[in-house]
Each structure stands twice: as structure tokens, then as C-alpha cells.
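Note that this complex is displayed minus one protein chain, with the remaining chains in position.
To keep things simple, chains are lettered A, B and C as they appear, and every chain counts its residues starting from 1.
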Amino acid sequence: MKLGSYLIWAAVAAVSGLFVLLGYFIPVNLIPVAFQLRLLIMQWAVLLAAVGLFVGLANIFLVHWTKVGEQSEGWPYSAILLIFFLITLMVGLVFGPDSETVRLLFNYVQLPVEATLSGILAISLALAGFRILSYRRDFISVVFVGTAFFVLIGSGPGLIPNDGPGYEFFAGLRNWIAQVAAAGGARGILIGVALGSVVTGLRVLLAIDRPYGDG
Amino acid sequence: MPVLSLDFFGMIIAALLTIMVLSYIIADNLLFRIAVYIFIGVASGYAGAIAWHNVIRPALIDPILQGGFSTLFNSEAIGTFLIPLLLSILLLMKLSRTTARLGTISVAILVGVGAAVIVGGAITGTLIPQSVATTNALTPEVAFPAEGENVASWLERLISAVVVVVATITTLLYFRFSAQKERSGETRRSRFNAVVAYIGRTFIAVTFGVMYAGALMATVLVLAQRFEFLRSVLLMLAGGG
Amino acid sequence: MAEIRCPMCSAVNHADAEECVECGARLTPLIAGDEPTGESRESGLAASAEGQTAEGEDWLARIRRDAESPPPEEEPEEAAEDIEPGESPDWLGQLRQADQAYEEGPPTGDQPDWMDEFVAAGDEETPEADQDEEVPEWLARIRERTQSKEISTEIDDDWISSLRDEEAQLSAERPAGLEELEPAPEEDQEEEADLPQSAPLDLGALSSVPPPDRPSGEWRLTDEEAEAGVDAEFATGPPADFSEEGFREDAGEVQGELPHVPALIPEDTGEKPIIEIDEKVLDSAELPGWLEQIKPALAAMEEEEAAFGEDQEDDEDDLAPATLPSWLEAMRPVDAFRPEIDLEPEDDQPVESAGPLAGLRGVLMAEPIVAKPRTSSVSASRLEVTERQYAQAELLQRLVESESREVRAGPEKPFTLPITRWIVTLVLVVAILLPYGFEQFGFQGFATPNVQSRDVAPLVSLVNNVPVEQPALVVFDYTPGYSGELDTVARSVLVHLNNRNIPIVTLSTRVTGPPLAERLMRAISEESAGDGIQYLHLGFLSGGPTAIQLFAVSPRDAILTGFRLPEGLSRQNVWASPILQDVRRLSDFGVVVVITAGTETARTWAEQTQPWIGESPLVMVLSAGAEPLIRPYYESLNQQVDGVLTGLPSAVAYQQNTGQQAAALQSWDSFGSGLMMVEIILLAGIGYGVSRWLLDRRSG
Partner (left out) sequence: MIGINLLGLLVLVLFVVLLIVFIAIGDRWPVSFRKIRGYEALLKALERAVESGERVHLSLGTGSLIGTDSAAAFAGLVVLTEIAKVTSLSDRPVVVSTGDGAMAIVAQDTLRSAYREAGALDRYEPISARMLGPTPFSYAANIPILLESERVSANVLLGAFGAEGALAADFGERKQTFVMAGTEDIQSQALLYAVAEYPLIGEEVFAGGAYLDVSPAHRASLRVQDTVRFIIVGGILIGLLLNLLGISL
């Protein structure tokens, strides 16, 4: 690990992070220069994130272009991907992402496929609910599936119709479970996750973890 | 006879793609892969176009088109144009293995800002608000019955508040990592911790159960709407429109 | 300018330089016996060159004396008899002394006379003599000795193995020049065909008997046979007093006493023995007397060999642990190099220009012997490899090769049909499709919810109070995957805003947000009465929470281009739109509605916009599962979220509350029957899990 280069990157990350971090605690107009610099650094980060997206897209293009070039396994699929990628990108760059062609491609290719994948998730979740008790036989899993069952019963149309007897009790039970027990549990999980996030972020700012590599 | 517009053909293509993706439920097959690769191609092209038009062009190209090449030497634009332009070019160096090292400064800035957003957002957005909200759960108004309020609703309010506090604290304590090491080398929670953790884990299961039920409702509705869409396309083709 | 090349580093030096300029090595050789001490070397160097030749004479004289003095008659016998076990015979000692003397090498300069005599003597014994004279003197002596007496059986068996070891040692140490002491093969290439190629095999009385398949006199190995891998030992000729017959007898005896020493037993490698004495030849020819005597011995030997052949197969497997394995024995480098080196006539021989033997003629070129590519006379086929060894070598080869190759992954996991998955899919899909047949069967479908969720009423009143002149900001932060649910839920609030003629400005922090917004707003405006609704897309806000904070502080700096703007408005100046003319800060929007499925996005908007949203209400339109997380923001004292709408049931209730035409009911029945089936599946899962648990407990 070259000590020299690693220190530079650590310093760059720490300084840019510090400006953004202090902005959360010190009001904007207390130190105008610091606020302006923080705004600048955040705009650079936003721009670099978009440029990063382009590097990622180039990454995808290279992976599939090599597959087609080497005619390796599954290269016809990669050819299909490259064709649609280049058509959509060219049309989007030339006529803009809000042009009619791009709208048609989005509405009739991207949206239906994503929605259907989300629909497939319904089957995966139902299947997981059926199998969880045979995989993990513990009280916690019983509580998990039982809670889901009662919330579903009390939420909408189902085994107990909305105007059926006892629907009000189950709706009330559902509200209590969701708005009290689950809310308390969720808050505990949120605080726990926040603890982990703070320490993980601090390790990066203090250069203990160096995701940018050692240069 | 339905109106032969672009949307008409679009609806047919969308229906075909929906059936091709649904076929994955039976088994991973050729149709599913073709649909997925078309989808990834369109999504990537679209994301590239939006990133160019909404972020990169306004930040790096328009200033030059509007202010001409003098912008490059304009001292005020150093911060808003020159440095971001340089950082962007350096980040693009990451595309090739040999020049990858040049882009490390841009990555360091991204990582620094990302880490700061995590730390700042977690402290100011979750840690403090959620902790303070838990302490406010048992205010005197909640703890003591208002005049003329029937006992049942007061008790329900009080029990709910206590349950929220107990749920938050026990869930938080469930995640405690340190434990006692037995002679046999096994690590085990102390008795008190084990009880608290068990209660906490039950509340976690309840929370996950509620969210799992919500996700089931959402996805079942999406699946129902997909079949609804297929049905409307069939009707459209049959001319019943 | 005359130059000479340094022997050590082959640097070019002046002819008369003493030492190499480069590496300081001596260019002119020292005179033997003179120890060049550091100091004396400089002075000693000046010693006259003549002195060197005088000293050279003395050591040559010694060699000449040794060479001429006739070996005492009895000595070899005594030597033979007195040979103590483990002690080498005296003649060998002399041989070694001559060898060392030769190693010191003659001084540089002209070829000494003794060398000429010696070579001449060698020549005399060239082909003119008849077959007996042909045999060199020393060989003739040995032959007389072997004819006069039987080799006594008391010779300890060790002398043979020690002889073999010494011979191996000698052949390893034999300097280039020693071959000359052996009976030099014929020098002329042309006469080679008639003359024996290699030293005659010492068959004693047998030499006159030609092997059956060769013309008379040609019993020796031809070059080809030597190269084809005939046993090198026979090709190069045995040591001086070695005799084939004697060896076989000893081998026979030794084999009897030391069965465990296969090395001494000629391997029955299936190859034809080099010298095959055919009985017919023995019987038919008038054999000299001595042959008559040894015939019975030969017959006895053949029986032993045949008997030995059978034993060997049995013994092969259980080798006594201490012996040398046959494959190692076969690989023993007996005499790797062919001894025959063709020497050119003296005049043609080059004068050695460098190195310690500089100036000498007829110096055997060290490099040719070392460097000359030659096929080793011990050929590979000689290496006997048993089946097991071949398998081991093959395994080793495969192991080495496998290291470099990228190993293909392990075998596929056993493919199991996802029966459970197919059943769950079937029942769920049937349940969703069933309601489409409800009308035919006269079934009304699922009842709409009559119990108001306690959040709907406050939200309806909140939207009713939004000031009409300020636009509403609607954030589309969900992915197309959730559009099925959230489009339906959000439509109820957007139609309500549109019914109150509040212009809607859309924004998204996700790449897919803007087209989703365009699609929903277009659908709502097509269904709404009148001239449609006023809406404007700010488009994609890149940068996640960082950008949300930037937008909250100064919207005009955060958003630079719009999305699918109405005619007359270019993409660059979206803020010129009449809808946005009064908007400078986030609080200038009448209401902020965030539509999202992810709890993270909802929390980010709640936390990041809190300081800059001012009095404008923040409404969350959420997917069903996200409610528990956002509720704390909704119910806390300083409400960060002013209104919540989650899931289809709440949306249906909202539409009924605001008198909208309940578009959400379109999928209500499918949704209801799908949920019912999911509840049944969960119940079945609980039943299945508990029953398996009970069964395991009972069987466990």
C-alpha cells in the first residue's frame, strides 16, 4: 500500500465529507463561504454520480460487446440488448428523453416488463409464506406468518368480506398491530440501522475503510 | 375495427412481453431471456438519455454553448464549471484499466460525500428524531386520563404508548452484539439480555409481518392489473375495445 | 596486432599480455609444480620459458618408464589372489596413477616426443597384424591368463560389485584424454567397415566363433546396434580383465547366493541377449578342445536361466525392501558417452590457443564432447517402466496440467421440479382470473370497504384546504414495477386536486419518474371533463437526498431543464411557465405530495424538507407495506407528515369520500379474490409447518 497516494485520497474524501457533514449541524447562513463550498461539493457529487452512470452504461456495453465479439455462450441475447440499447440511447440523445419514440418504448417495453416482474414477486412472496414454517420452525416465524395473516384479514377484501361480521374487529386489530406494535418495532430497527450507518460512514471518513482503493 | 395507431401496436407488444416474462414462473426459458434483454437495453438507453439531458449537458455543455470557450478561462466559473469538468473527465478514465488510477480523486469525492450524507442523515434524520419521539410517547396527557374520558379508551391509549416504548427498547436491545463467552467457547447472552432479546425479536417479527403483508397486497394488486391489461388487449383485438 | 582471447571471460587481450585486462585471469599458463604465491607470481612470471620444458621432461619420463616397463608376470595373479575383499587390484592402482599423471597435462608448446611414440605404438597395432597380433598386447596378456587358470571361486563376490562401482566412478571421472590409453579404435573412416568398431568383446576362446546371423569376424556390434540401444556395457567393452564367461558363472553363483540382488542378474527384458550361442552351431562345428569342456557348463547355465525366468515373475512383486528397484538400476548411467572419438592426424590437429593447455596439439576439444549434440547411447527404450509406474507418471502429469486449466464447475445440482411453486402459481392465477366470470355467474363480487380508515377523512379535508392559487408539487418517486398499485392510489388524490383546479407540478428523484408522471397525468386529463388539467413536469432531479436538500433550499438552482413541456416553452427555461412564476422556495408550493413505495424515500423527504417546507402540508401516498414506518412521522407531536394514504382500500374509500367515479374498483374483485387465496396459502403454510413439526417430534 503506497502510503503517499493513499493519504491523498483519504484527505480528499475526508475534506469533502466534512464540508457536507457540518452542513447538517451548522445553519446555512452562519458561515456563508462554508455553505457555498458545501453547495459546490454537493453539485460536483451530483454531476459525478451522473457521469458514473455513463461509466456504468459503458461497462454494460463493453461486457455485451465482448460477448458478441467472441461469440461466447449466450451472445445472441447480448446482440438483442445492444440493438435496443443503441436505438433508445440515440433517439433519446437526439430527440430528447421526452420525445414520442422514447415515450412509446418506455410505456410499451420498460413498464410492462417491470410491472410483470413485480407481479412475479407476488408468487415468490406467497410461496415463501407457505414454506417459511417448514424451513424455520421457531416461535418467531409463527409470529411472522400469523401477523401477516391477521393484517391481510383486516386490510381488505379477502376471507372476511368488508361488510362481513367481525370485519370491524379485525380491521381494528390490523390498525393496532400496524400502528402500534409494528411502529414500535420499526422505530427500534430504524435506530439500530442508524447506529450502524453512522459508524460505517465514520470509518470511511476517518479512512479506516478505503473503498476508493489504495491508488 | 380498432384504430391502428402506434399505441395499438404498442399495446400488443406490451402484452407479448408480459406473457414472455410470466413464462418464467414455469421455468427459465428463451422467451423470458429475450424479454429481459430487450428490457435492459431500453432501460439503459433511456437512463443514459435522461442523465445526459437533465444533468451532464446543463452542467458541462450548455455553459460552453452559451458563454463560448471564454467560459473555460472565466475565473468565476472555476468552481461551477472547470473543476467539475476536470473531475468528470478523470472519472471517465476509470473506463480503461491503465488510466483507472487517474480517476481516484473523483471517486474519493463521491465516497466522501456519500459517507457524509449517511452520517448526517442518520444522526439528524433518524437517531435523534426517533429517540425523542419515543420519549414523547408517554406524556402526561397520555399517561393520565382526561376529564370525563372513559377508562377503556384511556387504557387503550396508555397500553399502546407503553407497547410502543417497550417495542422500541427491546428491539434496540435485541441487536446488542457483545455477549458472554462460556468456557466451552460458545458465546451466549446473559439471562436478562436473552429475555429482552426474545421480546425484541417478537416485535421485529410483528413489524416484518405487517410489511410482508403490505408487500403481498401491493404485488397481488400489480399481478391483478397485469391480467386486467391482458384482458383489455384481448378485448381490443376482438374489436370489443 | 596479434591478440589472444582470455580463457575465463573470453575478453580480447594483447598477444603478450600475461593477465587478462578484464578479469585478471592468467593468460600464460604456469609451469607445473611452481606454486604462484602472490608475491612470487610477479617476479616468477619473469622466469624463463625454457625452465618449463625441463621440468616437463621429468614427468614425461616417469610416464615413459611406466609405459615401457613390462608388467611383472606374477603381479596380476598375486594381485588377484591378494585382493582383500573391498580392496581394488594393483593394476588398477597403476592405471589410476597414470591417469593422474596424465591429468597434470603436458606443458604447453610442441607435442612432446613420448606422445608421438605412444601414438606410433598405437598405430603399430593397426590392422596389418593378423587377428592375434591385431589384439593389443595388454589384451593378449589377459587372454593367456584366463586360458591358463580357472578364476578361483574364492574371489569374494564383493569384488564384482566394487569393480562395477569403481568402473562407474572411473567412467564419470575419466578425463578426455584417458580414452587414448584404451585400445584406440581404428582412426581411418574408410577402414572402419573391416575393423572392429569397438574394443573386442573379451570372449576368450569364444571370440573365434561367429554369432549365427553375422558374417564371420563380424560378431561385434555395429554402430547402428550400439545406437539402437544395445547394452552400452558390451558396446564399450568391459574393463581390462573382465570376461563374459567369467561374469556369467559368477552371476550364476552370485544369483544363487544373493537372490535378492536383481541388479546383478541380467534383466530378462525380453530383448534377445547380444551374443546368442546356438547349440546347433556348437554341435555342428569341430570345436576346439576348450569349447568341448565348457559345453556342459553352457547347457547348465541355460537351464538355470530358464528356471530363473520363472522365479523372477513370482519375485517381481515382493521386492525385498533393501534392494535397488529394477527401474532405478536400469536408469543407472553406466557409461553415457560413446568412447569413440575420431582423432585427426597430428599435423591437422589444431594448436590449442587458449586455456591451460594452450600451445598443445592434439588436445581433445573439451566442448565438442560436451557440446556436440549426440544421441545418448543409453536410449530411452532401455528405461523399463512397469504399468504402475506409468500410471503414477500419468497421474502426476494430469495433476500438473490441471493446475493451469480453469476447472469446470462441479456437476449440476440435482434438478428438482418446482411442484410447490407451480401449485401456488396455479391457484393464485385462477383466483385472480375468476372474478372476470363473476357477471356471468351473477356473483356481485367483493363489497367495498364501509369502515373508514381514520386517515382518509383528515386527508380529504387537508386537500380541500389547499390554496387554489399555489401549485401542488407531486413527487413521483416509485419504479414502474409499482405503477400498478400506486397509479391507482395516487389517482384518487390527483383527481381531487384537479377537480379543485389546482395546477400540478411533477418532479422525480428517479430516472423512471418523469415518464410515469407523464403517463398518469395524460390518463387523468383524458378522463377529466372540460379542457383537461394544468400540469407541468420539472423532470428528473439527480443526486438523491443531496439533491432534495438543494431543491428544498433553492428549487430554481436544482432544476435546470423540464420534461415534455407544453408548446411555446423551451426545455431550458422551464421556470418561465406561468404556473411557476411565484415559486422561489419549497414553501411556495400549496401542498407537497410524495408518491413512493420505498420507506427510505419517504423518510428522506420527511427529514430533508422539514426545515424549508414552512406551512405547506406534506402528504405521503404510500404502498401498503410502508405505512408502519411513516406513521411515527404522522403521529408525532411536531408532525413532519400531515397526511397519509396507503393501499387500495384507502384509495377506494378516498374516492367514495370525494364523490369520484371509483376507477379503483376496476380491479377490486380480482384483488379481493387474489388476497383471499393468499390468506388460504398462508393458513395452509401454518398447518403444513405445524404438522411437520409434530410429526418430527413424534418420530424424533
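Following the convention adopted for this analysis, a contact is a pair of C-beta atoms (placed from the backbone, for glycine too) under 8 Å apart; a residue touches a chain by one contact, two chains touch by 3 or more.
Bear in mind that the values here come from a model prediction, so they are computed numbers and not experimental data.
Novice: So there's a chain missing from this view; which of the remaining chains does it actually touch?
Specialist: Taken over the complete structure, the missing chain's partners among displayed chains are A, B, C.
Novice: For the chain not shown, which residue from C:G362, C:P435 or C:P480 touches it across the whole complex?
Specialist: Touching the chain that is not displayed is residue C:P480.
Novice: For the full complex, which residue in B:L22, B:A59, B:A77 or B:I169 touches the chain that was left out?
Specialist: B:I169
Novice: Of C:L629, C:V644 or C:M677, which sits in contact with the chain we cannot see?
Specialist: Once the missing chain is taken into account, the touching residue is C:L629.
Novice: Just name the one of A:V113, A:I153 or A:A181 that touches the chain not displayed here.
Specialist: Residue touching the chain left out of view: A:V113.
Novice: Take the complete complex as the reference. Which residues in chain C touch the chain that isn't displayed?
Specialist: For chain C, the residues touching the absent chain are 406-410, 413, 416, 418, 421, 479-482, 510-512, 543-546, 597-600, 603-604, 611, 625-626, 629.
Novice: For chain A, which positions touch the chain that isn't shown here?
Specialist: Residues touching the hidden chain, for chain A, are 1, 21, 24-27, 29-30, 45-46, 48-49, 52-57, 59-60, 62-63, 73-74, 77, 110, 113-114, 117-118, 120-121, 124-125, 128-129, 132, 135, 144, 186, 189-193, 195-204, 206, 208-214.
Novice: Kindly note down the residues of chain B that lie in touch with the hidden chain.
Specialist: Spelled out for chain B, the touching residues are 24, 28, 33, 36, 39-40, 43-44, 47-48, 91, 94, 97, 100, 103-104, 107, 110-111, 113-115, 117-119, 121-125, 127-128, 131-132, 134-140, 143, 165, 168-169, 171-173, 175-181, 187-189, 204, 207-212, 214-215, 218-219.
Here is the rule we go by: only the chains that are shown with their structure count from here on.
Novice: With chain centres taken as the means of their Cα atoms, state the distance from chain B to chain C in Å.
Specialist: Their C-alpha centroids are separated by 46 Å.
Novice: Whole-Å distance, chain A centre to chain B centre, using C-alpha means?
Specialist: 4
Novice: CA centre of chain A versus CA centre of chain C: separation in Å?
Specialist: Spacing between the chain centres: roughly 43 Å.
Novice: Give me the residues of chain B that touch two or more other chains.
Specialist: 25, 43, 46-47, 50-51, 53-55, 59, 113, 117, 121, 124, 126, 130, 133, 207, 210-217, 220, 222-223, 225-226
Novice: Would you give the residues of chain A that are in contact with at least 2 other chains, written as numbers and ranges?
Specialist: 20, 42-43, 45-46, 49-50, 96-97, 102, 106-107, 110-111, 114-115, 117-119, 121-123, 126, 129, 141, 145-146, 148-149, 152, 155-156, 178, 182-183, 185-187, 190
Novice: Enumerate the contact residues on chain B facing chain A in the complex.
Specialist: Counting only chain B, the residues touching chain A are 6-7, 10-11, 13-15, 17-18, 21-22, 24-25, 33-56, 59-60, 79-80, 83-84, 87-88, 91-92, 94-95, 101, 104-124, 126-127, 130-131, 133-134, 160, 163-172, 174-175, 200-217, 219-220, 222-223, 225-226, 229.
Novice: Across the complex, what residues on chain A touch chain C?
Specialist: So the residues of chain A in touch with chain C come to 20, 28, 39, 42-43, 45-46, 49-50, 96-98, 102-103, 106-107, 110-111, 114-115, 117-119, 121-123, 126-127, 129-134, 137, 141-142, 145-146, 148-149, 152-153, 155-159, 161-164, 167-168, 171, 175, 178-179, 182-183, 185-187, 190.
Novice: Over in the complex, which chain B residues touch chain C? Could you list them?
Specialist: Residue positions touching the partner: 25-26, 43, 46-47, 50-51, 53-55, 58-59, 62, 113, 117, 121, 124-126, 129-130, 133, 136, 139, 207, 210-218, 220-228, 231.
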